[in-house]
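With one protein chain held back, the other chains of the complex are shown just where they sit.
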Amino acid sequence: MTDPARARLPQRSLLTDPVVRAVIIQIAVFALVAGVLAFAAVNTAENLKRAGIASGFGFFNQVAGFDVSQSLVEYSRASTYGRVFLVGLLNTLLVSSVSIVVATVLGFAVGLLRLSGNWLVSRMAAVYVEILRNVPLLLQILFWYIAILNPLPGPRQAMSLFDTIFLCNRGLIIPWPVFLPGSWLVLVAFLLALAGGAGLVLWARRRQRLTGKRFPAYVSSLGLIILLPLVALAAAGFPIRWDLPELSGFNFAGGLTLQPEFTALVLALSLYTAAFIAENVRAGIEAVDKGQIEAAHSLGLRPAPTMRLVVVPQALRVIIPPLTSQHLTLVKNSSLAVVIGYPDLVSVFAGTTLNQTGQAVEIIAITMLVYLTISLAISLFMNWYNARVAILER
Amino acid sequence: MAIPDDPIIRIRHVNKWYGQFHVLKDINLTVGRGERVVICGPSGSGKSTLIRCVNRLETHQKGTISVDGIELTDDLKRIDRVRREVGMLFQNFNLFPHLTVMENCILAPVWVRRMPLLEARELAMQYLTRVRIPDQADKYPGQLSGGQQQRVAIARCLCMSPKIMLFDEPTSALDPEMIKEVLDVMVDLAGSGMTMVCVTHEMGFAREVADRVIFMDGGEILEENTPEAFFSAPQSERARLFLGQILSHAQMGARTNPD
Partner (left out) sequence: MYVKRERSPSLPPPRSEAGVVGWLRANLFSSWPNALMTLAGLALLLYSLPPFLKWAVIDANWLGDSREGCLPPLGDAAGACWVFIKVRLGLLMYGFYPEAERWRIDLAGILLAAAGGQLVAGSLLRAATGRGRRLTGLFPLAGVLLSLALFGILPGLVACAYLAAPDILARARPGRLLLGLAHRPQLHLAARLGLAAGAGAALALGFGAAGQGLAVALSLLAASLIFIALGAYGQSAASVRFSLLLGVYPVICYALLLGGGLDLPLVDTDNWGGLFLTLVIAGVGIATSLPVGILLALGRRSRMPVIKALSVSFIEFIRGVPLISVLFMASVMLPLTLPAGMHVNKLLRALVGVSLFYSAYMAEVVRGGLQAIPRGQYEAAEALGLRYWRVMRLVILPQALRLVIPGITNTFLGLLKDTTLVAVINLMDILGILKSALADTRWLGFTKEAYVFAGVVFWVICFGLSRYSMLLEKRLKPGRN
């Protein structure tokens, strides 16, 4: 009694065999993508030939012939494009790392204030977050640079804080330490204090294991790290001094001048990113179950150790991954430097260098590669961290 | 109202509000040293709130609570002293997921009792053996079953050598087959002379172990009696209704679970 329709079902057919289907689909998609890429490549080659642009990386050794306003390494008009690349890369890393530190500190502070039981303070933190993260970063960069820093008066009418920090249209001028001979003594003292502090912590742990008695190891080693270098400083006759900015003629002498571009970029990047970090911090701490705190309290732990031993370790697991991705975003966002002429990688390399040489393909590829490398490095760190702290479950 | 000879918990005229809502209405209760009290009642009757006031997880607004002679006020020292002597078990265990079973157990002895680490480990091992899971000491809570987790939570409390243990529905988040393993440990604990205040619906446990049963509804204590008297002849209408529901549920459970 076989149903004729059922009998007609094939044992195997090319069209309904899942493996065959999968292979066909994959070949088709691959061919399509490869085709588009090949088409683009052929056209690019032809267009470049017509425009008379020689491809390759020879331009790295040519003389750039333009000035760069800020450089961590020696640079002049006579330097090569290769040097320009290095200058841009270092400037990108500089502005990113300074902003990351500021944004993280500020973000944690705002996030914690947001959770505070104080109604006014928590509302103010909320207002900060809602205003800063809902306005485009580019707009904020332009605001700080064009609307706030640029219209500032010249050095002679500079705004000052206790006559040590000055703000004017040349930028932010801050005191900077100078190291005279004899500074090594302070450095040695600092290193000794570090080692001593570490030893103290280890000793306190050991004593705690054996006797249960506790010693305020962290506080005392912090004291050691602060005091010992100070003592050394006095003993060596103060070889490290602050170089205070001072008005001389039409500009400031001494101190360290942070250019307005740099200042505006750091301000905008860190204030903007801090708003997002604050939300991550808040979410991370709120993610810790209230029962955890109650359990710790019911065991007799006071609020401070409860925070340190129970809440923070759990909250950090939630906070670190989005925090890292905020840092990554900040590095990528630092490329907006181009709009205010801060000489970062995109501005001097993918901007000026590209315009002068016309090597669009090579330059954009290298620029993207740099950012990809940074992203990849941060992602690898993230994966390692996540695997290390993952909470084991059944 | 029965007043034990050697009281360890005294609750006098306690009132508590959540906003405008009156959760505890003029509660009076005294628990003697070594006494085992079971509190039952429908959900929302204020029974959990009451025992959470005993170790100051909740604050009461009127009346006095004193534990082992210490009256609970806002003073941190007093709260510390009381919490050291009072262990608490939660419905959803509240083990610390980022610490191993062993680390969970030694956390409080080391940080609160200032016990040497090695000594704390020995003590923890002793109690983990008592709750019959010494072999799980290096696992994380997430790797254990619910029943095992609750037993770790009991061991964690015992490591502080508390004078009183509070139980906030310790078995209601557990599967039926795991309830027994936790109740066995609790019965064992009761046999050792521990003062216990249990919020629970396990009527079998109450019959076997409790010295007194307290019935709460709507934020007040409606009835207080020996387990025999309470279960055989509840005095208030509300208690009769409640017991009826609990028992019919238990019978249904018995029918579906042949063992």
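For reference, chains read A and B in written order, and residue numbers begin at 1 within each chain.
One rule holds for everything that comes next: a contact is a pair of C-beta atoms (placed from the backbone, for glycine too) under 8 Å apart; a residue touches a chain by one contact, two chains touch by 3 or more.
What you see is a predicted model; the values in this text were computed from it and never measured.
Among A:L194, A:L244, A:V339 or A:V389, only A:V339 touches the chain left out of the display. For the chain missing from the display, the contacting residue among A:V98, A:L115, A:V361 or A:V389 is A:V361, taking the whole complex into account. Check A:V102, A:L115, A:I146 or A:L185 against the missing chain and you find that the one touching it is A:I146. Annotation for chain A: contacts to the undisplayed chain at residues 22, 25-27, 29-30, 33, 39-41, 43-44, 46-48, 50, 116-121, 124, 130-131, 134-140, 142-143, 146-148, 150-151, 332-333, 335-336, 338-339, 346, 350, 354, 360-361, 364, 367-368, 371-372, 374-376. Across the interface with the omitted chain, chain B contributes residues 1-2, 15, 17, 19-22, 25-26, 61-62, 218-226, 229, 235-236.
What we mean here is this: only the chains that are shown with their structure count from here on.
Contacts from chain B toward chain A in the complex involve residues 55, 57, 76, 80, 83-84, 86-88, 90, 92, 94-98, 107-108, 110-120, 139-140, 142-145, 156-157, 160, 166. Residue ranges on chain A touching chain B, taken from their complex, read 208-214, 289, 291-292, 294-302, 305, 309-310, 313-314, 317, 389, 391-394.
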